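Here the complex is missing a single protein chain, while all its other protein chains stay put.
Order of writing sets the chain letters: A and B. Residues in each chain are counted from 1.
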Amino acid sequence: MTLLYVLEIFGTVVFAISGVFAVTRRGLDVIGALALGIVTALGGGTVRDLIIATAPFWIVDSNYLWAAAAGALLAFSLGGLIRSTQRAVLYADGLGAALFAVAAVDKTLSMQFPESVAVLMGVLTGIGGGLIRDVLAGRPTLLMSRDIYATPILLGCVTLVALRHLAPDIPYSAAIAVTVIFGIRALAIYKHLEMPVWLTHEAGRDV
Amino acid sequence: MTLLYVLEIFGTVVFAISGVFAVTRRGLDVIGALALGIVTALGGGTVRDLIIATAPFWIVDSNYLWAAAAGALLAFSLGGLIRSTQRAVLYADGLGAALFAVAAVDKTLSMQFPESVAVLMGVLTGIGGGLIRDVLAGRPTLLMSRDIYATPILLGCVTLVALRHLAPDIPYSAAIAVTVIFGIRALAIYKHLEMPVWLTHEAGRDV
Partner (left out) sequence: MTLLYVLEIFGTVVFAISGVFAVTRRGLDVIGALALGIVTALGGGTVRDLIIATAPFWIVDSNYLWAAAAGALLAFSLGGLIRSTQRAVLYADGLGAALFAVAAVDKTLSMQFPESVAVLMGVLTGIGGGLIRDVLAGRPTLLMSRDIYATPILLGCVTLVALRHLAPDIPYSAAIAVTVIFGIRALAIYKHLEMPVWLTHEAGRDV
């Protein structure tokens, strides 16, 4: 519980920052930055909580709301420093998504939902905030790219569900799943990896 | 109940296929296809279930989730065949929308909501998944076109509500409503029909 809490608060700040950073190229005022940061940080988890019929996490504990607002304002006020650290933004975003996805699987499983629903809620929470951010910012969503972003999240959520199912007594299974997601994502960022062509639809055009 | 179930499972597969097909022109990897197919197939009904305060249908019965995933993977793996069947995609999408809309009216009425809400939930479920798909895929939504898409859905939902209200003992009223929706939509596809100019705002510019 404590680990989950720390993970989620940290992920909230990181995700709000990455939300504001992602649209820094456009003319975004402080209120727009606040709105985008909060929506990016809280959006995925809110949809998850509505679907699993529980009170949104940031209503139950407003620390999440303040963490998101703080992350957004921090990112806005540090705008001048950001263009030199675009890479760091990608890593922060990947870490936020990993933390959110794992916490979501944990929460969904603890409410006795089926394992397939837990995986889906993990992926939704990991990519949901980013999807809402991209749509509101008018950017192509991550689903339209060959970026390796949703794939490690799916793998990590399946890993966590499998570990809980096969070896419920293993400690640190959440940490293992975060490592799987962030490890693959970080490698993809570092090595500029993309999804292989045979796993991409576009390829069909040339065949 | 059995008819509704078969209709909904079939509609789920068809809608997931049409979701992946709709964005086949863009570089979509297998995970993106899975996500888009699932969101297109389950999105409209999920919003409906949240609004009428019932558990999302694919949590209650995970067959819907697997049907959506199967449809998406099928469409992805058949990518090479698709460009020759763009017409078939339009018909499949129209049938999926008809099945979804009618099942939604049925479900909403059976929960004792007012008839106006049932019609609205029917239209929302029929076009909702497609709207989410278009937004995530960065395409103009169907609301922005003069395509005859939402209109037959509205007519069919009103037909079903009227039949249930005026002649509750008529069998096959759901089948009649599906026929109304898919019949008009199929005719519009076959004849390349568009909404008449006097029912379109753009016309006002020239008057």
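Quick note on the criterion: a residue touches a chain if its C-beta (ideal position, glycine included) is under 8 Å from a C-beta of that chain, and two chains touch if they have at least 3 such contacts.
All values derive from a computational prediction rather than experimental measurement.
Residue in contact with the omitted chain (choice from A:I9, A:L50, A:A70 or A:L163): A:L50. Within the complete assembly, B:V135 is the residue of B:A55, B:V135, B:A162 or B:I189 that touches the hidden chain.
Touch with the chain that is not drawn comes from one residue among B:I9, B:A55, B:V117 or B:I189, which is B:V117.
Seen from chain B, the chain kept out of the figure touches residues 50-53, 113-114, 116-117, 120, 123, 127, 131, 135, 140-146, 150-151, 154, 195, 199-202, 204-205, 207.
Seen across the whole complex, the unshown chain contacts chain A at 20, 23-24, 26-33, 35-36, 38, 46, 50, 55-56, 59, 62, 65-66, 76, 79-80, 82-83, 135-138.
Everything below uses one rule, namely that only the chains that are shown with their structure count from here on.
Our note on geometry: chain A versus chain B, Cα centroid distance of 29 Å, whole angstroms.
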